[in-house]
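Here the complex is missing one protein chain, while the rest keep their positions.
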Amino acid sequence: MRESRIGAWIAFGIGALYFILPLIATFEFSLRMKRGEYSFEAYRVVFADPRFQASFSYSVGQALATIIVGIALVVPTAYWVRLRAPQFRPIVEFITLLPLVIPAIVIVFGYLRIFNSSSLIPLTDTNLGTDALLMFGYVTLALPYMYRAVDTGLQAIDVRTLTESAESLGANAFTILTRVILPNIRPALLSGAFLTFAIVIGEFTFAALLNRPAFGPYLQLLGANRAYEPSALAIMAFLVTWACMGLMQLASRGLRLPATDTR
Amino acid sequence: MAWLGIVPFLLFAILFLLWPTAHLVIGAFESKDGSFTLANIANLTQPAIVNAYWLSIRISAASAFMGGLLGFALAYAAISGGLPRWIRPTLTTFSGVASNFAGVPLAFAFIATLGRTGLVTTLLVKWFDFNIYHTGFTILSFWGLTLTYLYFQIPLMVLILTPALDGLKKEWREAASILGASPLQYWLRVAIPVLWPSLLGAVLLLFANAFGAVATAYALTGSSLNIVPILLFAQIRGDVLHNPNLGYALALGMIVITALSNLAYIWLRAWSERWVK
Partner (left out) sequence: MAFLTLSAIAKRFGQNTVVHGFDLAVERGEFISLLGPSGCGKTTVLRMIAGFETPSAGTIMIDGRDVTYKRPAERNVGMVFQAYALFPNMNVADNIAFGLKVAKQPKAEIDRRVAEMLELISLPDLAARYPYQLSGGQQQRVALARALAVKPQVLLLDEPLSALDAKIRVSLREEIRALQRELGITTIFVTHDQEEALSMSDRVVVMHQGRVEQIGTPHAIYNTPKTRFVASFVGTLNMLNAEIKDAATGLIAVEGQSLRLAHGPVGTGSAAQCTVALRPEALGIGQAKPGDNVLSCIIDDVQFLGAIVRVKARCGTHSLSVDTFNQAGQPRWARGDKVEIHFAPEHLVVLD
């Protein structure tokens, strides 16, 4: 089988080149802002830009809100399905897979038609309403991953026995969820949270079409107008994604996750 | 009373997933005054839109097919190629990250690499006196976008295919070789028959993935490459088609295509899992 090893090395070499070159190129480009020398000027400019700070903090805020709402939605549901309503598992799982099938642009199109001024729930009338709509959109986008992570986490702990022993000690449902279940699926929650964070930070379609000052649209705007700052931002975006994934891996050490089906 | 517990979830799903989608689907069959019509679907056949769909299909197919091939080669090399042990987990981790690194930053990265003043472009000029832009190539094109798409398509292929490749037992190759088969005969008679449902299914998933992607295209080629998501984007922003319901039909077309691809993927996956326990 020695012949195939050369082929394997070639494949690996080409792959490594294809994936690493753009990163090097982007980094190198981002250092070129000051004519004639390499410097971190582009990064400095970006960090000093008030629009960067505003849009980044907006997206971070959205990410945190998405994570909290997502957990509040998914954990009780997954718990209930597992414990009391296993017959609903197929339909719940089907719903959690829909965001992977229906393109994001279609979903946000639907939002704009349904929640505009002339509808029952005119969310898009106010900034706060649109922010909320954006957040719910993000929860929808992150739903497949969050649900899978939580469900796997629940599978790893014996939910039924934990619940029954807590009940026999007098705990109500809320207490059980918050004091017993949540702490025990922490790796799964962290894992889902980091993935959600990565998704929200870089998201463009929802934010652009809902006209909110998020990080994604800011990136695109800068790319249309500036030369060096976009590269610096791309590097930062990549690092943030790496950090999220790395932390997600660390968090899921306490958890056996199947191969992630990511987009 | 079991259904009570999933009411919040169902409410959320209806409000933010099912109803918006259904609204679009129904709207595709409505005319401006609300009556049932197939005119919107018929209007999809106008040249501009047909071109957009055809372009989308071609780009998605190109990036899916190439991503499938290259992803397969990479995954196979890492898993069964006799490479050092550390390569496989590195590839898996990197694929997890890279498959999420799409959209605007990715477009920037490729402009910095293969753009007119990109690193690779200038290096090729410096070292080999070869300017790719003189051949008519530009990153802001069909192939430029396809090449950029590969950055998340290949890792996605690696991630999807890894379980299937793990299921390709080493003993099959050994059994085949001791029964007299050459490596080629093993591939033709055993490995490919076992793998092709997974390969095809993964490629279909990649196709659906590319078809629905908008951010990367928007940032890279903008409106110069009129793929369906870009067209829809413009339609949502400013009703460029001068017919709101046509926008619905456009969205419906997208849903149908991605849904069919995903269904085919699920079916193929179930089929291949039947054999390989």
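First chain written, first letter: the chains are A and B, and each begins at residue 1.
The criterion applied here is as follows: a residue touches a chain if its C-beta (ideal position, glycine included) is under 8 Å from a C-beta of that chain, and two chains touch if they have at least 3 such contacts.
Computed from a prediction, not measured in an experiment: that's the story for all the values here.
K.L.:
For the chain that does not appear here, which of the shown chains does it touch in the whole complex?
P.N.:
When the entire complex is considered, the left-out chain reaches B.
K.L.:
Please identify which residue in B:46, B:117, B:182 or B:224 touches the non-displayed chain.
P.N.:
The one listed residue touching the chain not shown is B:182.
K.L.:
Which of these touches the unseen chain: B:58, B:116 or B:169?
P.N.:
Spelled out, the listed residue whose C-beta touches the missing chain is B:169.
K.L.:
From the list B:44, B:120 or B:194, which touches the chain that is not on show?
P.N.:
Reading the full complex, the residue touching the unseen chain is B:194.
K.L.:
List the chain B residues touching the unshown chain?
P.N.:
169, 171-172, 174-182, 185, 189-190, 193-194, 274-277
The working rule: only the chains that are shown with their structure count from here on.
K.L.:
Which integer distance in Å separates the CA centroid of chain A from that of chain B?
P.N.:
Using C-alpha averages as centres, the distance is 19 Å.
K.L.:
Touching residues of chain B toward chain A in the complex: what are they?
P.N.:
2-3, 5-6, 8-9, 12-13, 15-21, 23-24, 27, 70, 73-74, 76-78, 81-83, 87, 91-94, 96-113, 118-120, 150-152, 154, 156, 159-160, 162-163, 183, 208-209, 211-215, 218-219, 229, 232-233, 236-237, 247, 251, 254-255, 258-259, 262
K.L.:
Provide the residue numbers of chain A that touch chain B in the complex, in ascending order.
P.N.:
1, 4-5, 7-9, 11-12, 15, 18-19, 21-26, 28-30, 73-74, 76-77, 80-81, 84-85, 87-88, 92, 95, 98-114, 136-137, 139-140, 195, 198-199, 202-205, 208-209, 216, 219-220, 223, 230-231, 233-234, 237-238, 241-242, 245, 249, 258-263
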